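Before we start, here is the structure in question, set down as structure tokens.
All protein chains but one are shown in place.
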């Protein structure tokens, strides 16, 4: 298929490269054009402007946050420039409020729109093994399905309402944050009683909690290794803020998310934004006055 | 081996029956003697008093809570009556404070003591598939190892200090509670936005959260099925209280445990103590004014 | 003095009427012009456009929230239209972010700017007994001091940085919310133990807590009288959100504000936005399953 890809951060670049590998004709665009070079060397065409990438069968976008999506899609005029025959697949993790606004903006212009946020870090994206949530018109989705299959290990349909995929992504990230905080607190508790957090979390991640969410973060927490960040602290804070905002919009109190917000904020106050968000486990240790290893 | 088993609730009975099946000579005792009948029919001997079960190679106990352990072991005089050649293996989930007191009481009397709390519900115990935490003297543990193997899928050594196994059990149950609360809150969030909690939790328990802790509770939460209780609400409340008490003893703030305490307390205030502790998910829904299905 | 007044809600109208009573020449403007009528009958001039009220010695504004301030002052072009000889006194409770933006916008245009948020409900404003926080250039403040004295029982200088007065107002409202929540929880606690909340709060508001913050809300909480709202629930929720946003901007975790947010959100979820924000005390009672009186 003939596709465009907009947003070439670590995630977007990995996803676009899988589209190229699968034989699709890919045109890429990024605000900073240097990021396009490795993909061009793999065979991608380079678009000087975003709207030249938004042509053909579909344009996929993986922009960093609400602001970037708003800048490119709405204020930047990309939606106004698009052809109704081109499907827009939005992979970004965005707020529920913007998700609703975007869904409406596409509908107003008669554009086909699919929300397809993903779970997985850049290495998972590079391996084409993402878990992808997909919501939108079923006919449209089946048309672009080969593109999704090139990037994902599994496709999880979330209905026809695009916003639903965004809510699920936000709620899932909130659950990830809660898993980290619970390991952080429980780890501090056993450590203060003389038990090695590595032994404790090692046992649990082979038994009751033998799942990726825990297996990824347990060694970081037990080993106090927070750099390089797999998912940086400010991004984690942003995602928990998205969960709280989604709760706000639908009047759903989320006391665990409130605790997470405070733990992440306290971790940010320590002054190093380049750590992984699992560094909030240091905050649990500091509260208990546990000394650094 | 010649062993006694004290405490024949759902867990204890299942564990004792596996000892019998493995060919050990088992003498059982329970405060209410009726509970012994099925085991007697499987070949166990019935002891009229607890101390008659506390003879031979080892006595295993699976009593319900701190009070029961204190009544039988300390105030009831069982430790005073025991032979130093008989190893005491304590499977109960008890407070850190009592765990320390018990370890000291055994040491004072020259008794061999192993703490061996377990993860697993009664059906897991019946299948001999428990995850068992074990702490105590390594020589003693290796002597009684055949008994443990008859009951457990895996044995997780937690060092020589018996109390450590109790702390790990408490911290693990706290993490289970946190998993439930995070599913409860995230489920209410997606539900309020029009997404089925079953779809949401179904996806996550096949991906990031594909682990027993989540797979057991997700269907209960999504289906709002809280009876019969696999783990009753008051027991869950007791276990979170044990975590908070362990945090108190070692000066470790546990904000997630504080939230759990409040959620469980609010659930208890609704008046039905016979529900599973995952009924705290109804509290998350009620706070958001989501109507019953 | 010759002054304009912009924003004629309950608070603004009461404040403007005191300026008229004090003999100042007042020109008023409001988005919905009907609100100006009572003031015109007291002697105010009516301005058809906001900029006609922003002339003379000073223009005072008491707009409802960030959005209204932004609409009128920035997007509506009022600042661009103003004469550098006219001092702008902003009485609104606004976010720290907008406060900073406004301070900069005045500085960029060479306009004299004073932030002067107030504590007090409409009846206090009508009596000219507000507590007014004032921050800005001291020379400018002394020039307009007669205007402030006509509206306030006391003027509390908060330095030269206008934003500081806004932060103090937000932090003070947060403390008010915390006072309400603490009465709500403590009241539910004593009620559940058979003590009348009225007796309990009556005693405390004559002793340790004999202060306006408590004396105003204790009878509402004890009597469960939440209508008409002195300060409506959505406004209280907005103010706690401003405190959390201010904490966010400066990296200050505020666990009490997080609890307040959840309590207010849960109260909003019950569906009646026209109650006073002290109706969050009903949420404390409902959590404990206390039946309505």
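We just call them A, B and C in the order they show up, numbering each chain from 1.
The criterion applied here is as follows: a contact is a pair of C-beta atoms (placed from the backbone, for glycine too) under 8 Å apart; a residue touches a chain by one contact, two chains touch by 3 or more.
Because the structure is predicted, anything quoted here is derived from the model rather than measured.
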Contact with the hidden chain, among B:120, B:136 or B:247, goes to B:247
Logged for subunit C, residues touching the omitted partner chain are 96, 119, 131, 133, 154, 156, 158-159, 161, 163-164, 167-168, 170-172, 174-176, 178-179, 181-183, 185-190, 192-195, 199-200, 203-204, 206-214, 243, 246-247, 249-257, 259, 262-263, 284, 287-289
Need a quick check: the contact residues on subunit A for the chain that isn't drawn. 255, 262, 266, 269-271, 287-289
Subunit B positions in touch with the non-displayed chain are 247-248, 251-255, 258-259, 261-263, 265-266, 268-269
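As a working rule, only the chains that are shown with their structure count from here on.
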Interface sides of subunit B and subunit C: same vs different residues, half threshold: same
Would you kindly tell me how far, in whole Å, the mean C-alpha position of subunit B lies from that of subunit A? 37
In whole angstrom, the CA-centroid distance of subunit A from subunit C equals 39
Rounded to the nearest Å, the gap between Cα centres of subunit B and subunit C is 53
Provide the list of subunit A residues touching at least two other chains, using ranges where the numbers run on. 247, 251-255, 259, 262-263
